[in-house]
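Of the protein chains in this complex, all but one are displayed in their positions.
Each chain gets a letter, A and B, in the order it is written, and its residues are counted from 1.
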Amino acid sequence: MAYLRDCWYPAAWFDEVDEAPFARTLLDEPIVIFRAPDGAAVALADRCCHRSLPLSMGRVEGGELQCGYHGLTFDRTGACTAVPGQSNIPPGAGVRAYPVIERWGWIWLWMGEPSGADPAEVPDFHWLDDPAWVGGTGRLHLAANYQNIIDNLTDHTHLQFVHQRTLGSSDVSDATVESKRIGDDLQIERWLINQPPPPLYAGSGGMSGNVDRWMNCRLSPAANFVLDIGCAPTGTGAPQGDRNRGIELKSLHVLSPENVGSTHYFWGFVRNFATKDTALTAQIDAEAKATFEEDVVVLEAQQRVIDESSGASTIDRQADAPPLLARRIMRDLIDRERRAS
Amino acid sequence: MAYLRDCWYPAAWFDEVDEAPFARTLLDEPIVIFRAPDGAAVALADRCCHRSLPLSMGRVEGGELQCGYHGLTFDRTGACTAVPGQSNIPPGAGVRAYPVIERWGWIWLWMGEPSGADPAEVPDFHWLDDPAWVGGTGRLHLAANYQNIIDNLTDHTHLQFVHQRTLGSSDVSDATVESKRIGDDLQIERWLINQPPPPLYAGSGGMSGNVDRWMNCRLSPAANFVLDIGCAPTGTGAPQGDRNRGIELKSLHVLSPENVGSTHYFWGFVRNFATKDTALTAQIDAEAKATFEEDVVVLEAQQRVIDESSGASTIDRQADAPPLLARRIMRDLIDRERRAS
Partner (left out) sequence: MAYLRDCWYPAAWFDEVDEAPFARTLLDEPIVIFRAPDGAAVALADRCCHRSLPLSMGRVEGGELQCGYHGLTFDRTGACTAVPGQSNIPPGAGVRAYPVIERWGWIWLWMGEPSGADPAEVPDFHWLDDPAWVGGTGRLHLAANYQNIIDNLTDHTHLQFVHQRTLGSSDVSDATVESKRIGDDLQIERWLINQPPPPLYAGSGGMSGNVDRWMNCRLSPAANFVLDIGCAPTGTGAPQGDRNRGIELKSLHVLSPENVGSTHYFWGFVRNFATKDTALTAQIDAEAKATFEEDVVVLEAQQRVIDESSGASTIDRQADAPPLLARRIMRDLIDRERRAS
């Protein structure tokens, strides 16, 4: 399967990785991650170049990873630094090293040519780091292709069918939707103007009168999805860009394909109001997890049918415009990478 | 794999299906079955034409099936009647509908071109409906190709090896066997003339003197098998067709291939004597199930070997004439269908 490679993918949360080797597969590539003595995360191909043992079965000593079979040792660049029993290093010895950035709580790996890795291209998820924002985070492993998950994220019309029990019959479906391509991003804007606030906004959010509500999505390649939701009292200028009087939530979703049929799904759900209310945090977190479980059931069933009926035709609806645009952007970017290489 | 398609296959017993969507695969095709408000069973392809979710994960409302992902709705003809969020139906929206007949306790589906579906072609299993006949019924799911099960049904010589513990050393093996093709049916006749009755016939059957016994099989396409057994006092004309003084049992077996290596097996075992004797019914039922379990072990082991040794040669015996004839008829019918299409 073709993946977009010249971009950063999160491989793990900070606290999943310590000095012990940790195995995770991204884009069909088994990778071993560990922390060097200076605390920096190191990511290498998880296969010894000698006899193919997973390096994640080895051990880290002095910031280098020693294979658990014959002791070949690799530094953080993937270079082989020692072959026990001989003084020279055989030509070709070494494993691929992946550029690593740790940011916003995630260990990001650059899956393309290392020379192209630019730390400035790590997508912005600063809300996960900013004390003005509080909430929960998590990780899922889904037996579903990442593109089908993007379909799910970029099309809110599934809410009333998949999430009847959790999100209920949302009035979101009445909102005006506008989706457009901005560079390589997909932007979807939905506004409800001059409406009574829903319970969360009226209660914890302290909104007593009518509000202007927004539910905006931004998808950046490969699969960085920010759902920006909130409201402000009507007439305070939110639609024009002034959110000073508003309250906001960010529902953050980042996907790292494991392989064609499975995906690592990293998420956070944070807000900038009622930030001391730990009961509210726990409640939102529980609701988010219940909602995810409903999506998981659907996405994994869909994947099984797709696997068994490959090539069967499908039809599209008008509401598929945003996910279809997301797929077109992804195809464009993968094609661009192919032509460049 | 090539299946015979222009025929009725049972998909389920009446009581397996109610208004909730029910999933079953026949001839490699996932199918969803449910009952409309008028009680009629409806059978549709179990894959939404939009994003491939199994429709059996959806819900039935007003006799229509609504997909559990985005709410596309299908009527009993498979036509798409609603796409939430838009007023028109996209061209090509719809799923395959299977002609359905409910008869003899089974929900039969026509797996060929719907225009060819003729209710008159549903095979006769009226004994399951007729109060003059009593007995037990059941369903098995076997990890075995249906044709190997037909081999098993049409060749009684396995009884003394597979069913030693249950059916014992049957005197059936001494019976005269005659098998012939009648149209597209296979008819196998076995008679034992002027013999003492076996215990069941002498006891519950009330046969005190010598009897003429018959054990006749009829296999009709695709896989409808009636074992017609019984006896009458010798000299009362049973061999000539007069069963007035006789007692009869019908062992009924119908197979619906799930895929090349697995089969839905529907059965009934009924009699027209000692019909009030519920203890006898329970005993015959228990014996039938024990016998089936012996066949399941053999048929599933055989399938595993066939899967692992594909193409390995086999030899035939004289006693294989009936099953070989059954296979030849099936090949003829499948070829005929191919040429016709």
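Going forward, a residue touches a chain if its C-beta (ideal position, glycine included) is under 8 Å from a C-beta of that chain, and two chains touch if they have at least 3 such contacts.
Quick caveat: nothing in here was measured; it's all calculated off a predicted structure.
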Only one of A:Gly92, A:Pro199 or A:Gly241 touches the unshown chain, namely A:Gly92
Residue touching the undisplayed chain, where the options are A:Cys67, A:Val162, A:Ala238 or A:Ile284
A:Cys67
Residue among A:His50, A:Arg139, A:Arg218 or A:Arg243 touching the omitted chain:
A:His50
Residue touching the undisplayed chain, where the options are B:Ala143, B:Ile193, B:Val260 or B:Ile306:
B:Ile306
Contacts of subunit A with the absent chain, listed as residue ranges:
30, 47, 49-54, 57, 66-72, 83-86, 90-93
Interface with the unshown chain - residue positions in subunit B
148, 151, 155, 157-158, 160-162, 173, 297-298, 301-302, 305-306, 308-309, 312-319
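The rule we apply is simple: only the chains that are shown with their structure count from here on.
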Dist(centroid_CA(subunit A), centroid_CA(subunit B)) in Å evaluates to 50
